[in-house]
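Structure record follows, encoded as structure tokens.
Left out: one protein chain. Kept in place: all the others.
For reference, chains read A, B and C in written order, and residue numbers begin at 1 within each chain.
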Amino acid sequence: MTAVPDVFHASQAAWHGGGPELVQLLTPEGERVEHPGITLDLGDAAQEAEAIRGFYRDMVLTRRIDTEATALQRHGELGIWAQLLGQEAAQIGSGRALRPQDFVFPTYREHGVAYCRGVDPLDLLGLFRGVDHGRWDPADHNFGLYTIVIGAQTLHAVGYAMGVQRDGAVGTGDEDRDTAVLAYFGDGASSQGDVNESFVFGASYHTPVVFFCQNNQWAISEPIERQSRIPLYQRALGFGFPGVRVDGNDVLATYAVTQAALQRAREGQGPTFIEAYTYRMGAHTTTDDPTRYRLNDDLERWKLRDPIERVRVYLVRNGLADEAFFAEIEDEAARMGEHLRAGCKALGDPDPRGIFDLVYAEQTPELAAQRDEFAAYLASFEEVAR
Amino acid sequence: MTAVPDVFHASQAAWHGGGPELVQLLTPEGERVEHPGITLDLGDAAQEAEAIRGFYRDMVLTRRIDTEATALQRHGELGIWAQLLGQEAAQIGSGRALRPQDFVFPTYREHGVAYCRGVDPLDLLGLFRGVDHGRWDPADHNFGLYTIVIGAQTLHAVGYAMGVQRDGAVGTGDEDRDTAVLAYFGDGASSQGDVNESFVFGASYHTPVVFFCQNNQWAISEPIERQSRIPLYQRALGFGFPGVRVDGNDVLATYAVTQAALQRAREGQGPTFIEAYTYRMGAHTTTDDPTRYRLNDDLERWKLRDPIERVRVYLVRNGLADEAFFAEIEDEAARMGEHLRAGCKALGDPDPRGIFDLVYAEQTPELAAQRDEFAAYLASFEEVAR
Amino acid sequence: MSTMTLAKALNAGLRAAMENDPKVLVMGEDVGKLGGVFRITDGLQKDFGEDRVIDSPLAESGILGTAVGMAMRGYRPVCEIQFDGFVYPAYDQIVSQVAKLHFRSQGRVPMPMVIRIPFGGGIGAVEHHSESPEAQFAHTPGLKVVACSNPVDGYWMIQQAIASPDPIVFLEPKRQYHADKAEVDTTAAPDPLFASRVVRSGDAATLIAYGPTVKTCLSAAEAAAQEGRELEVIDLRTLSPLDLDPVFDSVRRTGRAVVVHEAHVNLGMGSEVAARITEQCFYSLEAPVLRVGGFDTPYPPSRIEEDFLPDLDRVLDAVDRALAY
Partner (left out) sequence: MSTMTLAKALNAGLRAAMENDPKVLVMGEDVGKLGGVFRITDGLQKDFGEDRVIDSPLAESGILGTAVGMAMRGYRPVCEIQFDGFVYPAYDQIVSQVAKLHFRSQGRVPMPMVIRIPFGGGIGAVEHHSESPEAQFAHTPGLKVVACSNPVDGYWMIQQAIASPDPIVFLEPKRQYHADKAEVDTTAAPDPLFASRVVRSGDAATLIAYGPTVKTCLSAAEAAAQEGRELEVIDLRTLSPLDLDPVFDSVRRTGRAVVVHEAHVNLGMGSEVAARITEQCFYSLEAPVLRVGGFDTPYPPSRIEEDFLPDLDRVLDAVDRALAY
């Protein structure tokens, strides 16, 4: 066999093991550590403690939303639910780094981010219950509707960011004006043409967008290795913008990295790719059966890296939270559960006659006629019933 | 403004200016130079001289095919022609690195590669004349039909390479069996979802494929900067396989790099991305008017890097070719011209009745009926005419 | 002889095809260990290995595009699209490459390939999981399109489709996967693939259906029979090419026809079937061919999908309207 010329190995060497290490600021054991080049900026010590307690609270509530919705699905109140168990830190850390004017493009699993954006978690249930395709107003929360077609939303994010540029809302130095766009997607999505095109467009126009990939190691039954043989964050380098791998189970690191990336975007420094290294502790959705394709070992290992537990340990060990604090959050979570249980059952079916009016902004005579025919058809049954 | 944490700069540094330099073995002035890690393996000195004379001849003939076809278009014999002027070295260097069993997936501009694969250049004209969509048998030449939809063929190449793997024709060490697949595409194509998906699949399955990108600096009127802000070969690094930038106007370097990449593929070492850095000296096609979007300066600069001239200078300066050699090639080129001119005019229109039989391998009753109706319809005119 | 659901029948058919021809490959998202989200490829990877049952990266264009290359290398790929609504990222490869390569190459590059798509609604799913994209493929020359409606056809048609030298979009009514069981005689000679079939005889009107609506129409015919009205029901089975001779025969006897599908009525298969019936049976028609289908709105939230989908009542309503002419 011909010897392989070195030039290939040289370029391979550039990525093998290259690039920055996993960014971590809080270990699974709850110890604060530092990472070169990354600062956690949460104000003075008191403010920082307050913020971390806030993250803790957010994560606990997010987990409750998730377990409650899972239970509602088991009870037949939802058709399906996409669980986020294990991804609370990735979502809260990134979601809390946003400013109000920033805009978010989620997948179907960003319940924690939705919560950060002020979307009533109850409103998330409509889609999974089958009473709507998304019931919150994106403009009210700067939080787009859930996108089910894998990866499609990443292009929307870049386009939105192009609009932001045209509005002159980048790099002005005005904190309340400069706007970043945050696009969520999964490790599986990284294989889609659309996602890679979003990198091309994002880089080409130097848009204020942050690509936030929750690498939860699985795309339904397929492990990350099927999508990429190298760490995903390195994908960005080939498109000409930075990629960072952060411990997605570390809410502090995720917050710090996302905050910095969003700030780069707002300042006009272009896109950043963040790979939040995490794990999908639950099934893909409530209809999935992960025992068919993965071993329990992995799950057990990842349990030790629980995103919530490490913050609790940190707070307790450093005397930053007392029993009352935790009890209060438990109460709050219980109220959230109650809110969801009661609210979900009250989410009524839409009037089927209504669908005809939602297709276009300007109704067509054809659809209006179809609506009338259908209404008459329904009425004929009602007459019979009477 | 917040200071940008170093972690981003660190990862940016990994690609800015990084990676191997442009691989060149023959300068525009015709001087042989070396590049670390790359060996030109063309046998002993006499064999090497013979091979380089062969490359010269191939390039001259390829250019003649191109100018002749351009002229035929001007004379109305072709509807359109996609010129390769300036890209002769990229195509001959890579095309000559192939073994018979290797398979090639071209775009619409690989006339030089087609010639290397033994496709009669006349057969290339049918598509541009409008008498067929491609008239050579891919299986006869291991050279696929031209693909017009930008990027689509790169996925075909990866799939074909997956077939090669399943046939056990990779990494056996048998020279005549181990098979590589060569996928051509342009700089513009690098933005297409399909091309990036082909990188994902190619890397995921570790397929014996070489991605050969002719970066001719333009995608119709759009300069390379619109597609990528960093050198294109670096795209590969983000997908986990090596990328190399070679002087695409240097037939020796292109040959050496492609040969090595194909060998890696055959040995089972997976994909390689080659960026052949070259320039489209002509218009995009004969219907294009490049004066609308680019300056003459560039063209002038690139003229100095002509792929053919540098080989002529090298041969002459080193006494490897005499006047008779050049004269003979001129003759051969003239015969090629004659072949194309005479042959093109003889390429007759297909029988329109025939199209119905080409749609499926197994004809459908519907189409057979449509064919009969159409034939009867045509016959009715003939009757009238009689 | 064994009793199977449609899902099991398809699984058995795939298995038989893979046993008969080592060139048959199965590819798609989650088709390996998981056996597909509907378990249609259950156990195949275990028995035929990862080289023949290939979990793909998450990219539909990639699945179809690489399948083209495999077919060019002599393989017979069977691609699974996870849900109907996710076939669109692969649309370009399907309509511009898969459909055109035989024609482009003047028959030199055959494209034996099956694109399996679980289609239709009624399973309470979220958006994009209940689409009926068949008309778009049937409109594309170079593709053939078939739809199975029951376990026996599932078992045979998938094998026939795989054996076919042409690319076939193979539609599976996902709502039926685990519904009714049927006796599948795996030795009996099957009906031809590209043939429609009269599944119930009648004289009052002709119901034309395929995939999931065959069952709907059979129930409608059942109900009508109780009121003394015999409806003929035809399962089209093949959507491209269409095999309408049995339909024309029927309509010439009944004088009335109703086409029923889940796809949007506007430019759905029903429009073509109606146009052809009218061309061929003009003087036999007592009423225009009526069409019952999904409304011309996007697929609605699942809680009201049964209002959107044609059901027994809407079919009978159309029959009444046809008879009123």
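Please note the rule applied: a contact is a pair of C-beta atoms (placed from the backbone, for glycine too) under 8 Å apart; a residue touches a chain by one contact, two chains touch by 3 or more.
In this text the structure is predicted, and so the values were computed from the model without any measurement.
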**Request:** Based on the whole complex, identify which of B:I220, B:L304, B:A334 or B:A379 touches the chain you can't see.
**Result:** B:I220
**Fill in**
Contacting the left-out chain: of A:P28, A:G144, A:G186 or A:G337, that is A:G144
**Complete:** Touching the unshown chain, chain B contributes residues 79-80, 108, 126-133, 148-150, 188-189, 191-194, 219-222, 226-227, 287-288, 292-293, 349-350, 352, 355-356, 358-359, 366-367, 370, 374, 377, 381
**Item:** Where the unshown chain meets chain C, residue by residue
**Value:** 61, 85, 88-89, 91-92, 95-96, 99-100, 103-104, 127-128, 135-136, 138-142, 240, 263-264, 266-272, 274-275, 278-279, 282, 287-291, 295-298, 325
**Message:** By the contact criterion defined above, which parts of chain A meet the unshown chain? Give residue numbers in ascending order.
**Reply:** 103, 105, 132-135, 137-139, 144-145, 147, 149, 152, 154-167, 193-194, 197-198, 200-201, 204, 355, 358-362, 364-367
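Throughout what follows, only the chains that are shown with their structure count from here on.
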**Asked** Taking each chain's centre as its mean C-alpha position, how far apart are chain A and chain C in Å?
**Response** 36
**Geometric centre distance via CA averages, chain B-chain A, whole Å** = 42
**Fill in**
Whole-angstrom distance, CA centroid of chain B to CA centroid of chain C, is 40
**Fill in**
Among chain A residues, those touching two or more other chains are 191-194, 226-227
**Fill in**
chain C touches at least 2 other chains through residues 56-57, 59, 61-62, 89
